[in-house]
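Missing here: one protein chain of the complex. Every other protein chain is in place.
First chain written, first letter: the chains are A and B, and each begins at residue 1.
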Amino acid sequence: MSFEPQKINGKFKGKDIVSLDQFSPKDIDILFKLAKKMKVVAANGKPSQILDGKIVTLIFYEPSSRTFGSFGASVKQLGGQTVDILNPQVFSSVSKGETLEDTIRVFEAYSDAIVIRHPVAGTAKIAAEVAKFVPIINAGDGIGEHPTQTLLDLCTIQEKEGKLDNLTGVMVGDLLNGRTVHSLLKGLSLYKNNTVYLLSPKELKLSKQDFQNYSSQGVKLIEISKQEEMPKNADFWYWTRVQKERLQPKSLKNYENLKTRFIVTKDLIDKKAGKKTIIMHPLPRVGEIDPEIDSDPRAVYLSSQVRNGMYIRMALLSLVITGK
Amino acid sequence: MSFEPQKINGKFKGKDIVSLDQFSPKDIDILFKLAKKMKVVAANGKPSQILDGKIVTLIFYEPSSRTFGSFGASVKQLGGQTVDILNPQVFSSVSKGETLEDTIRVFEAYSDAIVIRHPVAGTAKIAAEVAKFVPIINAGDGIGEHPTQTLLDLCTIQEKEGKLDNLTGVMVGDLLNGRTVHSLLKGLSLYKNNTVYLLSPKELKLSKQDFQNYSSQGVKLIEISKQEEMPKNADFWYWTRVQKERLQPKSLKNYENLKTRFIVTKDLIDKKAGKKTIIMHPLPRVGEIDPEIDSDPRAVYLSSQVRNGMYIRMALLSLVITGK
Partner (left out) sequence: MSFEPQKINGKFKGKDIVSLDQFSPKDIDILFKLAKKMKVVAANGKPSQILDGKIVTLIFYEPSSRTFGSFGASVKQLGGQTVDILNPQVFSSVSKGETLEDTIRVFEAYSDAIVIRHPVAGTAKIAAEVAKFVPIINAGDGIGEHPTQTLLDLCTIQEKEGKLDNLTGVMVGDLLNGRTVHSLLKGLSLYKNNTVYLLSPKELKLSKQDFQNYSSQGVKLIEISKQEEMPKNADFWYWTRVQKERLQPKSLKNYENLKTRFIVTKDLIDKKAGKKTIIMHPLPRVGEIDPEIDSDPRAVYLSSQVRNGMYIRMALLSLVITGK
């Protein structure tokens, strides 16, 4: 795709970012190079003015402090300002029966871009179709997409391993419901020769259909059921939380047990990790990683992943608002 | 009135904006000329610095995403920043029994202006009397006043029709309770030779007293009861929502029926609208206007009205804070 604003009905509109599916490896490369540049600029401490005078509206129908904070900081790091609209379904015209379409049309009149978070899959796409003048960025729509999360995961792997192909990884936890797992598998399938070991309780295995889908897209998938079967020296471990709120009733009874079935400990790292293995987690974690690991330089979940989240969002905002 | 800061007890204080009643046609003219200038400046894309270093506190006792977003964007478009205080009655000293007076006195110490929204009519006036150093702007106080809404309505008519006198308009919907309708009638009464057709269910007609009031102020009012009786080629249609929350119990039973008694459809436009007729609505709408109309250039509710709301607020903030 092109990040350039596009002419629609005679008017220029910045590129909407709704799904990871929009990105080719070349797009990702452009984005990561810009994110890296932003990191360097931020490090030298001189305030950026890229979004000086620009306003980004953050509409969060389902507040999420982490994503909200990351997008907010990204806008402000670039010298822009935000208008923060939290829970409009409770606090506004939406509660009087206004449609999403009208809400988006109103806020685009005030904004240079709109970042939207919504509990219902597909909402970001609808918002993008409705917005006439300003780009929409999806900050997560339910079980749908959360493209910037996957981009920051890929960016972290690229940064630490120097490549996005010929990788061996392990994905662990709730592989049935985990949105981040699915999106990262999609992302990895854009590159050649990637192998992913899948480790989960049998109730939370990737569905047969998803297994076939991602396999056919080119990622080699290998299911394992015990930590002992993990390969040595993988390039990355991608651990995830068992999401209580997404469990089927019969698995829910078993939650306490499922939650801590697989845990990253110092012992596991000593046995299975290599010098360059990175330990990733999309956060929040609720016991899957022993905090003792946090200070290990290979643990990137509280450091590189979080920081890359901001640089990715800064780069994306810059691209869709200014076209460069 | 003068928009200049005034000396009170030896100290200069910016002009409070509490009610539409403060405005003469000359004041409105000054405001609209500045709003137009701001629109031009915004269009050329160079960030404004008019409110550089200034802080506007937005105190919303009754959150309203639309008005909150519009004021916030206005401050930021001018290079200022906001301090956002939402629901202080829940989250703060107010819940411990603090008076409005103390709250205002505290926040004015941090601010260059305070924008207040409150569910109780008359609150903005009290706040204005209490504030010693900084101007208060009324962003709606219950069934009281919401002056910037009326100013943006007038501004849109002026922009599209080139005048505010010798107009013929139609106002439709809940004319009994609609605050925006009443304020716009007041606004139109400042100019000569305006005629307004009033179309509403009989339960929601303008009260006899209001009818006499506005008539005596100089607007010619004509009550009609069917869409068929609407004049052809009116200058503006001002459609409004039947506000469920304001209905009398006996009308409430009839809400579903009242809600959609009068609807703007393509057919109605073909029959009654002229080339220059503009279709207005204060929003939110919940079915009174067929979305098919949205792309008609005469439909201004999602475009000119929303955008003029921001430019009017920018102009007003600039006037009361900087005096120019």
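We take it that a residue touches a chain if its C-beta (ideal position, glycine included) is under 8 Å from a C-beta of that chain, and two chains touch if they have at least 3 such contacts.
As the structure is a computational prediction, the values presented were derived from the model and not from experiment.
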Among A:D84, A:D112, A:E159 or A:D235, which one is in touch with the chain left out?
A:D84
Among the options A:Q6, A:S64 or A:T99, which residue touches the chain absent from this view?
A:S64
Which residue from B:G45, B:G97 or B:G162 sits in contact with the chain not drawn here?
B:G97
Touching residue (missing chain; options A:K15, A:K54, A:R105 or A:R307)
A:R307
Over the whole complex, note the residues of subunit B touching the chain we left out.
52-53, 55, 57, 81, 83-85, 88, 91-94, 96-98, 101-103, 105-107, 109-111
Quickly run down the residues of subunit A that touch the omitted chain.
45-48, 63-66, 68-70, 72-73, 76-77, 79, 81, 84, 86, 241, 244-245, 283-287, 291, 294, 302-303, 306-307, 309-310
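Keep in mind that, in the parts below, only the chains that are shown with their structure count from here on.
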Indicate the whole-number Å distance between the mean C-alpha point of subunit A and the mean C-alpha point of subunit B.
40
